[in-house]
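Structure below; questions to follow.
So, chain A:
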Amino acid sequence: MMKGIVKKFPGVVANDHVDLFVEKGEIHAVVGENGAGKTTLMNQLYGLLKPDEGEIYIFGKKVSFSGPGDAIKHKIGMVHQHFMLVNNLTAFENVVLGMEPRKGIFFDRKRAREEVKKLSEEYGLFVDIDAKIEDMPVGMQQRVEIIKTLLRGAEILILDEPTAVLTPQETKELFEILRKLKQSGKTIIFISHKLNEVMEISDRITVMRQGKATGNLITSQTNPREIARLMVGRDVVLTVEKTSREPGEVILEVQDLWVKDNRGLDAVKGVSFAVREGEIVGIAGVAGNGQTELVEALTGLRRVEKGRVLFRKHEITGKNPKILRDFGIFHIPEDRLRRGLVTAYPAYFNVILGRHMMFPFSKNGFLDHKEIRKFAEELFERFDVRPRNVDLPAENFSGGNQQKLIVARELSFSPKLLIVAQPTRGLDVGAIEFIHRTLLSMRDSGVGILLVSMELDEIFSLSDRILVVYGGEIMGEVKPEETTMEEVGLMMTGHRLEEIRR
Partner candidate 1 sequence: MNRRIWAFLVPILSVVFALIVAAVIIVLIGQNPLVAYKAMVLGAFGNVQAFTDTIIKTTPLILTGLAVGFGFRAGLFNIGAEGQMIMGGILATVVGMNLRGIPPALAVPLTMLFGILGGMAWASIAGYLKAKTGAHEVVTTIMLNWIASHLSSYLITGPLAVGSGTPKSPEIAPSAKLPPILTVGAMELTSGIVISVLSAFLMYILLEKTTTGYEVKAVGFNPYAAEYGGISISKNIVMCMAISGALAGLAGALEVMGQYHRFLGTLSGGKGFDGISIALIGQNHPIGIIFAALLIAALRTGSNNMQFVGVPKHIVTIVQGIVIFLVAADRIVRTIVIRKKVKR
Partner candidate 2 sequence: TDVGGLGDKSFNDGTWAGIQRAVKELNIEAKVIQSYEQSDYIPNLSKAAEEADLVFAVGFMMTDALFRVARQYPKTLFVGIDITPPKGQTFPNVLTFTFKEQECAFLVGYLAAAMTKTGTVGFVGGIPIPPVERFRYGFEAGVKTYNTLYRKNVKVLRGYTQDFEDPKKGKDLAMSQFNQGADIVFHASGACGNGVIEAARERFSALTKSSNLVDFINYYLENNRGFFAIGVDMDQDYMAPGAVLASAMKRVDTASYLAVTWAYEGTFKGGHMVLGIAEAGVGISPMKYTKGIVPNRVIAELVYLEKLMKEGTLKVPETQEELDAFKVPTIRFPF
């Protein structure tokens, strides 16, 4: 239980007298828009931050943590929004880090492996314990994180946006695990932006908005609409309406494309498809099935081993990103911090990334700061990027606004083809609504869009056609109105459409 928590950062009150009551043995959801203060609140519960005011009681006892070590002692475990894993260590090494079993002065690897294996089997958390984190899909990374907390005897488990990066399958598995944990008497605090998930898994819900707790709901007595309203402060359209539209000419054609991943293994194996003007083609699939490599290959960021890519019948295979942009091919990358932004640059510099060498931003090799700033201010206004401060470094915007910044940039240069990857990852319902609307309006104005997403809902509500990938190959192509989530789900696990429909 947390009472009257106040946490201030320079210029922001992240938590403004927040109360959070969690009962033992329940799954308690915390929801709220981006920047509402959820993570901040949890970081205080886990001892990473010290509250400026307020008190924390664990099992009725008042506590004060000077670091995560104290929280661990009080049987609190946390799976962070951004995983806290050491990339170059193996799964089991990550799990036992900080409490390594010893044999004499040595690290007892054997016992460590056994312990981790036992736990993972006990709770049905499958992980390849000898694989390095950097070689793992995110779903597995997350399971490593959960095992980490369990090994430390956590009774209270905090999961900060655990499903943001999971596939429906993985989410389903996670929920199984959470239920199992709940049965074994553990308390779970679950943060998510996905209201249907919250409805499905939680017992009670705390809603936050702008640093305050604005609602305390019992899940069985509420509905997504009400939660959304409490979160955003207005009514939100949860699924945007799509009008039907006849697609035009083929704008992108991919023929027998082969691409390798970072380890030099084939990641995309002979994929062929086409995207037409005014059409959204969704690519569904579990993460790690070649989507990243496919997108990078199409956008000139990764070498094509074999095959051709045509843009309006021009060969563009292996062309660099600059040339592709000149063609009118724009890209919303899946990893906004790594690819999409130079976070140390001010926002107005980021809105011209990729176009920085073009008139009017650049004249004879010199940047025209005035012109750029003017452009950025217009964009901020048009896309409602907050705060309206184009001089703020990109790193100081919230995730949602960073995403808006990228979307704004990529849409502002009248794209002909948009390649969009995970556009709403980690965003709140308000922001998702905005981005969905924007994508649909681009489509309606004749832009061809290739949408890669792990959110089946997103794929279903936006796409005109859906391609499902598995193991670097296309399992089948379906239309959203002619298929079911189950069918797509089956394809995502490696069943070909022909087999399913037989």
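Operating definition for what follows: contacts are C-beta pairs under 8 Å (C-beta built on N, C-alpha and C of every residue); 3 or more make two chains touch, one makes a residue touch a chain; residues count from 1.
How these were chosen: all candidates are chains of the complex that A comes from, given by their letters.
No experiment lies behind these values; they were computed from the predicted model shown.
Visitor: Scan 1 or 2 and return whichever one touches chain A in the complex.
Guide: 1
Visitor: What residues on chain A touch candidate 1, complex-wise?
Guide: Listed in rising order, the residues are 299, 301, 320-325, 331, 333, 338-345, 349, 353-354, 356-357, 362, 365-367.
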